[in-house]
Every structure is written in C-alpha cells, then in structure tokens.
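Omission of a single protein chain aside, the complex is shown with its protein chains in their original locations.
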Amino acid sequence: MDMTGTQHIEAPRDVVWAALNDVEVLRQSIPGCQSIEKVSDTEMNAKVTLKVGPVKATFTGKVTLTDLDPPNGYTITGEGSGGPAGFAKGSAVVRLVEDTASTTLNYEVKAQIGGKLAQLGSRLIDATAKKLATEFFEKFGEAVAPPAEAAAAEPATTEKKRGWFRRLINK
Amino acid sequence: MAQINVKVNGRAVSKQVEDRTLLVEFLRETLGLTGTHVGCDTGQCGACVVHLDGRAVKSCTMIAAQASGSEITTIEGLAKGDELHPMQAAFHRHHALQCGFCTPGMIMTAVDLLRRIPHPDEATIRANLDGNLCRCTGYHNIVKAIAAVAESGAGV
Amino acid sequence: MAHDGIGARLPRKEDRRFITGAGNYTDDIVVRNAAHAEFVRSPHAHARILRIDVSAALRAPGVIGVLTGAELADDKVGGLICGWMIHSKDGSPMRAAPYAPLARDVVRYVGNPVAIVVAETKNEARDAAELVEVEYEELASVVDPAAAQAPGAPQIHAEAPGNTIYQWALGDKGAVDRAFAGAAHRVEVDLINNRLVPNAIEPRAATAIYDRAEGRFTLYTTSQNPHVTRLVLSAFVGLAPEHKLRVVAPDVGGGFWSKIFIYPEETVCLWAARRLGVPVKWAADRRESFLADAHGRDHVTHAEMAFDASHKIVGLRVKTIANLGAYMSTFSSSVPTYLYATLLSGQYDIPAIYAEVDAVYTNTTPVDAYRGAGRPEATYVVERLMDIAARRLRIDAAEIRRKNFIRSFPHQTPVIMNYDTGDYEASLNAALSAARYAEFPARRAEARSRGKLRGIGLSCYIEACGLAPSQAVGSLGGGVGLWESAEVRVNPVGTIEVLTGSHSHGQGHETTFAQLVAERFGVPTDQVSIIHGDTDKVQFGMGTYGSRSAAVGMSAVNKALERVEAKARRIAAHLMEAAESDVELKGGEFVVAGTDKKIAFANVALAAYTAHNLPPGTEPGLKEGAFYDPVNFTFPAGTYVCEVEVDPKTGAVEIVQFTAADDFGTIVNPMIVEGQVHGGLAQGIGQALLEGCRYDRDSGQLVTATFMDYAMPRARDLVSFNVSTTATPCKTNPLGIKGCGEAGAIGSPAAVINAIANAIGVERIEMPATAQRVWETCRAAQAAVAAQ
Partner (left out) sequence: MYQTTYVRASSLAEAANLLRDNPDAKLISGGQTLVPTLRQRLARASHLVDIVHLAELRGLTLEGDRVVIGATTTHAELAASDLVRQRIPGLAHLAGLIGDPPVRHLGTIGGSIANNDPAADYPAAVLALNAAVHTSRRTIGADDFFTGLFETALDPGEIVVRVSFPIPRRSAYEKFHQSASRFALVGVFVAVLADGSIRVAVTGAGPCVFRATSIESALARSFTAEAAESAAISADGLNSDIHGSAEFRAHLVPVLAARAVAQAR
C-alpha cells in the first residue's frame, strides 16, 4: 500500500530536520511507541504496541534512517516482528520544503504486513497504515511546534480524536 | 478454571474447564459430542451450529462459560430415540447431504429457521443459510428439504 | 420388492450417521493419551532460515517435544514426491526440486512448515508454538506465474533455472501453423484461470500412532486414497514398510482432490509419533487449510482459434503458463499437461491442435488438482474462444458449436484422446429446450425495462474421466497404474460385504455400490455393506478422484461379482442337479431354465460354507477378488446454459437460471448423480463469480486466508438448478458408466462468463467476475458505445 501526505509545521526547516533526527521526538511521534533506544545516529531499537479494534500486537524491531539529505529530508523505515501475529514494515520518504518561518513536510509512505496479520486483516491494511502515518506526522508536527494556545486548555476531546479521519474523508 | 453447568440434550452436566474453552470444544472434547463440527475459525461456516436456549448459535464463537446456565441442543439431541426429527428425515429423503460434515450445523440452522419463519419462500430459505457453508450439494437439495418440511408443517 | 438396483433413486444408506451426528471423522477419533500437534509456519514468502531456537518452547507447560527439519534429516525421513514425470519439448525431464516436509534452510511460501510442537493439549501446543523463535533473512519473492520466468526473477530452487519446471508441448505445430495461414477467420483471447482454494468443509486432520512393540504405525487421516498415502509414505518417504503401516481414512468431509495428496503435516505427525513415543493428533484450522492445502487452477493462457469461411474450426493454438507453487505436489505435473491439453479438442472436430505449457515455481502454496483438474481450464479456453468467435463472426452461439460438433465415433482427436461415444447435439438440444433458449430475447427485453442487463451463455464441455488405463498412464509418465481393486465376500447367511479401493467422502458409495450388488444378485441393499478406507481391510486401491469410482471402482466390483456369480452358479447347478448352462440368477434366486427348480442365493452361500455338498474340486467359501484396469478414458460431456442479470449500476450479477444437460452414460442412482452435478456447478459458479485466491504481489503474502476474504458460494448466491441427462452408454467399460463427479465444475465457469459477456456486450471479463470488475466493464462498454 502506498500513500502520500503533507504536514505543515510552524517551525523553520533546520528545527524540523533536527527533530526528525531526535530520538525523543520520534518516541513521542511513533504511535504506540513503548520504548526506543538509539544504537547509532541512524539506527534505533524500538518496541511498539499497535491496537486496531479488537486486535492488539506488540512489535519489536528497529527504526532506521537512510538517504539522509540534511536538511531536505530522509527515508525513515520501521520494521518489527509481532511474534506470532506476523510482522510489519513501513517506510516514509520525507521531504522538507522551507516556507519563510514554517516548513511543509511531504511524505510518501509504503507499508507492508506479513504473516497472520496479512492473512486475517487484509481489508484493514490500507486504512490502518493511513491512520498510523497521519498520526505519526501529526504528533511529530505537534512535538516540533506545539499549538500556540496552551495545550492544557483543550481537553482530550472527540474533535481531536476525529482529526485524522476527518481529514481523510473531508466530506 | 470455569465451572460450566448446562443442560445438554436434556441432561444436566456440570464440569470444570479452562476459562478459554470454546463451547464447541466443551461439547466435542469434554462431553464427547462430536456431531458438532468445526470448519472455520472466523464464524462463517456454521458447521458448529447448536441451539442455545432454543436459538441457533455458533458454538465456535462462544466460550463455554458464556453458556453456563443455558440449555443446549446439539445434533445428537434432535431425534427422539430412533425417530428422526422431520428435518433429519427430509435431509435424508431429499439427498441434502453428501460428505455430511456441514450437515449437523445445517440441520440445526434449518430447524431454527422454521421455528422463526414456519413458511419461508425459497429466497427466505436461501437468505437464512447465510451462516452455513456447504461445499458438496450446491445447496439445491438442502433448500428443497427445508421447503418440504415447511410445507408439511412438521418443522417445529 | 422395491427396485433398488441400477437406476433407482435410492436414498443413501450412509445418511443416518451423518444426520444424527454419529459420523466418524478423523478429528472425532479419540485415542488414549494422544498429544496434540501445532505447526510453526513461515510468515514469509521466501526467506533463508538463519536460526531456530526451540528452547523456550521446550520449557513451556505440557510440551512433549519440538522437532525441526534438522531432526527430520537426522532420521533420514525422505522428501515428498511428485508422481508424474513430464518431459520438456527438448526431451529433458522436469526439474523437480526436493520437497522436505519441514523446511530446513529456506522457506518458499507463506505457511511453509518449519517445526512441529507436540504438547499434552491443543492449547498448550499453540501456546508453545509461539515460543519457537525462527530468525529469517528475507529474500525477494515472486507469486505471479507470468512473472516467474522473467530475467532477474527471484530463484526459488537451484534445480529449476528461471523457475521453469518444464516446457511441454502437445500436438503438431506445423499443421497448426499451416491451418492458421490458410484460415478465413482467426480469434484470440488472453485468459486467466483464477487460483482457487478447495475448501472442503472438513479441514485436514491426522492422528498418528506408533506401536513400539509391533513396530507398526497407524495413521487416521482425511484421505481420498489411503493406499496411495501408504505407498508414498512407505516407498518414498521411507517411514515404514507397507505391512508396518496402516492408513485409515474414516468418514471424510469432502475432498475435491485436495485430500489426495501426500502432505508434509500428516507425514511429520507420523514420524513425530515414533520419535516422541506418543500418539500425535493434528487438525488444521481453516487459516491453515488456506495456507497448506494444495490450491487449484492458476493458469495464464493465450489462445487462438482459426476458422474456414464456413465457420468450421481448422486449428487451435494454446500457450499456457501454469503455476505449480513452491513445491511440486503429488500429481501437480500432470494437471496442466495430460489432464488439460488432451481435452482441448472439446466436443469439436478440430483437425490441428498445438499446445505449449510452461510450468513454473512461485512463492505460493503448492498447486495441484482441484475438482475437474485441468479439464475446467481446457473447457474454459475452448468455450470462451467459441463464444468470442460467434460474436465476431456474427452467428448464434449455439449454431457455431453445432456446426463443429464431432458426429461420428470413435473419434481420434489430435491431442491423444480417442472418444468412444457421445451425442453432443442431443445434450445441446436438451439444454436449449430446457433453458427456453429461443425465448431469451423476450426475457432480455423485460429485464431491460427493469434496468437490468440479461445475458445468456453456453458451454459445451467434455472431460476425460475414469482415470485411467494403466499402460497409457505409464507411457505418459504416470508413476502408478490407475486400475481399481475389489473383493466381494458373501457370508454364509447370504449377506454381502464389498471391499473396494475407491473411497467415499460424500459420493455415496455405500449406496451406489450396494445398488450394483442388488442389481446383479437381487439382494436387498440393506444386506450389503461396502467397506473402504482402511488398508488393513482392503488389500489395495487407488482411491477416489477424477470421477473414477463408478467407472473404474464399480467395474472392479462388477468383475468380482461375476466371479462370485460363476462359482455360486456352479454350486447351485450342482445342488439342483442341473447343467450350469441352464442355471440363471433372477431376482435373488438361481433357477433352472424351463423348470420350477430354484434355490435362493442365500442358500447357495450357506452351501458354499457348510461345504457338505460341493461340486468336485470346488473350494469351500464364496469370496472373490478382482482388479479392473480400464481400456480407455470415459468421456462425459454436456451442455450448460447460464442466464444472468447484471445490475449495471452496482456490477452485481445474479444467476437467474442455470440449466445442465449431461451425458454420463449409465446412471446408477439419478438422485446422487444430480447431487454431484449441483455441487460441481456451485464450485464452477463460485470460480466464475466469487472465488479468487490472492497473494500480495510485492510481499508474497496470502491475503485471502479466511472465509472473511475468500468468497465461498452461499445458498443465496445460487439458484435451484435445472438438471437433466441424455445417455450414450460408455462403450469401454462393462457398466456403460462415464462418471459424473466433476462435470459441473468443468462446464460451468465458461457458461457463467459467457453469459455475463453477453449481458454487457463485451468479449472479455476475468474470473471471478466480482461486482467491481463487472461495474468497470459495464462502464467501459458504455464509454465505448458513447464514443462511437
């Protein structure tokens, strides 16, 4: 499955680029990330728990950064084994475009699952990958440039949860 | 462990099994009632259909503990001694079975159908078999057998 | 006495146990102290196994053992075999790679078994299987047969360069080229025969027992041919000599060929039972069935047909790529060759045919025969071409067929087969009249007023059944003879036991074989029992598939019955002091012609066993055996007419009428034969409309692995079928039987697709004709009309 998306971030490109290489920012951004440890500048070990409806699986694997082209972008790849559930792989080619004080982040995502997850969940692969990718870049955007008004003022509302799919459907 | 108290085919049964035991596993393995079959893992094939408090349910899509306190009828409990239930007799007379594997679930679903809708037309019969797969008969004679029982009024 | 001999619509003797829940299927069998097996399978389509760590699994509660390919190799357990040698055009033998029951170094499809975990309970085995750690290095995979031979495609086996198993050809290429060069019209088509999953409702299962004291194995298994299973496990896998291995196939819940093959799981269970010293029980869940049962079809074909100016076919040229999956299953090599290309003449007089078939390995579940096995693929090619030709040449679909029918028999086709008899015009006429073909235009117009597109499609199929003359099979590369055996034991009280090498898994042999005995001996069928499926009881047999049980198995029984009758007559003549030639068997009694002297068959049986008064030199007892080897294939044929309504707005297709007129020769039990046709039609219609096994092209993952994604035909997808028969009895077997088990699946896909194409007004639509595909085709057709 392939998809593309865009995230607008109110921060200069250098800041966004730095965040893309910051393990702590990645930890906050990866949906369901339980832990992430840096092995090198471009490689991390990670543990991620994914929940899609009644299905829940924990993946252990690694996150790697390749095709580094500072500060224009890179490819971030995550692959992990969910043990008996199978495995999942996803990669995003990220391109940063500077726009005065803000940055437009364009991404192109590829995702693949294998084993039991693929055998049982083929109808959900696309929707799940879109959801995870959107969540990742949204959270990333928030981590790099938190919304101006105090985040605390806004409770964890339904509106916020609706965000990602509203954008997808946009009807 | 879960304590399962059920009445199966009119007989009170009380057993302890692992909580994760499916109703179909309880029937087949704990009680030895192997007439109820398992043909899939996702609740489509209907080979495992039994009656729970008089309604057709898939015994593979329920854990035994959920059924505790209920009355269960399996294919083994349908005939009265040597006298076949009219649906069993119709399946025989109309050649509504070949390999026989889907047959117990199919018969239990068919009996349930006629209890709810005593005089279904062909389209209604077919629609009510949505939860039962047969790979042998093309359903032709199954539909015929059910229609024959409905016509005779002997369904319940 | 009610007639219950040949031709009677006798309700089945075996039904009672099935309708009361008393059937005895493999997984129902309780063996004391049996342990439960779970297989660890590859999640990857293609990967190198770097490491297998079973230590955590071994420590798990209830675990008795965890075994891998390394132990299998240590114990010198052999690989699985493909039993039919095919030679390529260049004379080289097919490139069959080793097929280890547990993969050791490389896994080649998702689901490839890697290890077996045996524990005290099923849940414990499953818990522990999750603890087996396998480290893989992923390799690139290929799942599409058309891509497997491309330069740079991943190599699946070193033994088969370019993933090509064989490049086989049949027919006279030069003659076909000449026919095309001189032809007035040519039509061509590209077709995909979609990959199917057999999905017998009973999943495969096995219970393996090893008796250490006797050194003897027993395997209860879901098999269509227990003797062949024993032969392969003994002679090739080498687990035990035949006399130390009993294979029992009890009640079996459907097969459709998928339970013929000798698979890794049953083999490994048997070995594990000995190695671990416990009986081992395994039952596949449905997801495992999708991964591990041999799939069917999966052909990519380009075909061309040439006609003369009077619309007579002058030549047929076919090129097919057949996907055999990751390993060569038991009969896989024969399906796209001798069971396929030999039927490309269809019901037509075609002077020149040339077919090329490439068989390829891919990173998919092994592919083997599935109901029809090669013959549905052949029918689909021929009958799609006939329909397209009718459309292009602007003649009626029935007329173009009628014009080309073979009309004199025997008929030698250019592709090996010699048709003994048939009357294709008769079945075509019967089908057209039953389907009210002539009135179709009115029905189409009425449907149009409701916004529906109504279409009608024909398919005139032929198949070769009654597999098969052993010598012919041997000369074509078959590893076994395809005769059948039977034994008839008459008990002293006159009841009869028939032992047969055929195996019933839904076909009703316990009834139809008894009807044959009733016919010959006048004994009521309830005094006859049919024994099958146990190598300890039946000496040998080749099993049931390819619509062979009645034509071959019953012919063997008939031969044994003849021998019994001959001996009984000799005894009866002696008892009645008459000449043997004056004694005949009528209605269960031996009578002396022209007199009132008679003796009941049962009394003759008793006399045979008391042995007080037998003719001189006659042995006591009344029991005879026979082997029957057919002299030719049989050729069932018929015409199917499908009528559909297409909703152009949603692409939904509704089968509104389906008519079948089959010629099966002699029919033993019309009720059972009709049931076979109904079931075959459902599978063929399923192939055409619903079923399609799908792999992800990039990852090689199987994405239709449950009934949630693989659409099985349900009652509401089908209609009540309008079936009838015509008969030209087979001339090459004593009973005139042709066989009926596969016809429905062979003839129907083309009828359905032809009907949809007719409804929409297009030439091409792929199977399965899903709503989306049909909607897209309608839209394109509308756009094309608009553009004109």
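Quick notes on this one:
Per-chain numbering from 1; labels A, B and C assigned in written order.
Note that in this section contacts are C-beta pairs under 8 Å (C-beta built on N, C-alpha and C of every residue); 3 or more make two chains touch, one makes a residue touch a chain.
Predicted model, so just to flag it, every value in this text is computed and none were measured.
Taking every chain of the complex into account, the chain not shown here touches A, B, C. In the complete complex, the residue from B:6, B:33 or B:62 that touches the missing chain is B:62.
Residue C:711 is the one among C:600, C:656, C:711 or C:762 that touches the chain not shown. Only one of B:6, B:90, B:113 or B:134 touches the chain withheld from this view, namely B:113. For the chain missing from the display, the contacting residue among C:117, C:703 or C:767 is C:703, taking the whole complex into account.
Listed by residue number, the positions of chain B touching the unshown chain are 2, 18-20, 22, 41-44, 46, 49, 52, 55-58, 60-63, 65-66, 68, 109, 112-113, 116, 128-132.
For chain C, the list of residues touching the undisplayed chain reads 123, 126-127, 130, 287, 649-652, 690, 694, 703-704, 707-712, 717, 770-772, 775-776. Panel shows chain A; residues 52-57, 84-85, 116-117, 120, 122-128, 130-131, 158, 161-162, 164-165, 167-171 of it touch the chain omitted from the view.
Definition applied: only the chains that are shown with their structure count from here on.
Ranked by C-beta contact pairs, the top interface belongs to chains B-C. Each chain gets a centre from the mean of its Cα atoms; for chain A and chain B, those two points are 48 Å apart. For chain A, the set of residues touching two or more other chains reads 120.
Listed for chain B are residues 42, each touching two or more other chains. Across the complex, chain C is touched by residues 83-84, 86-87, 112-116, 118-120, 122-123 of chain A. Of all residues in chain C, those touching chain B in their complex are 11-12, 14-23, 25, 27-28, 30, 123, 199-203, 251-256, 283, 285-287, 505-508, 671-672, 674-675, 678-683, 706-708, 712-716, 718, 720-721, 744. Residue ranges of chain C in contact with chain A, taken from their complex: 43-44, 110, 129-130, 287, 290-291, 696, 698-699, 701-706, 708-709.
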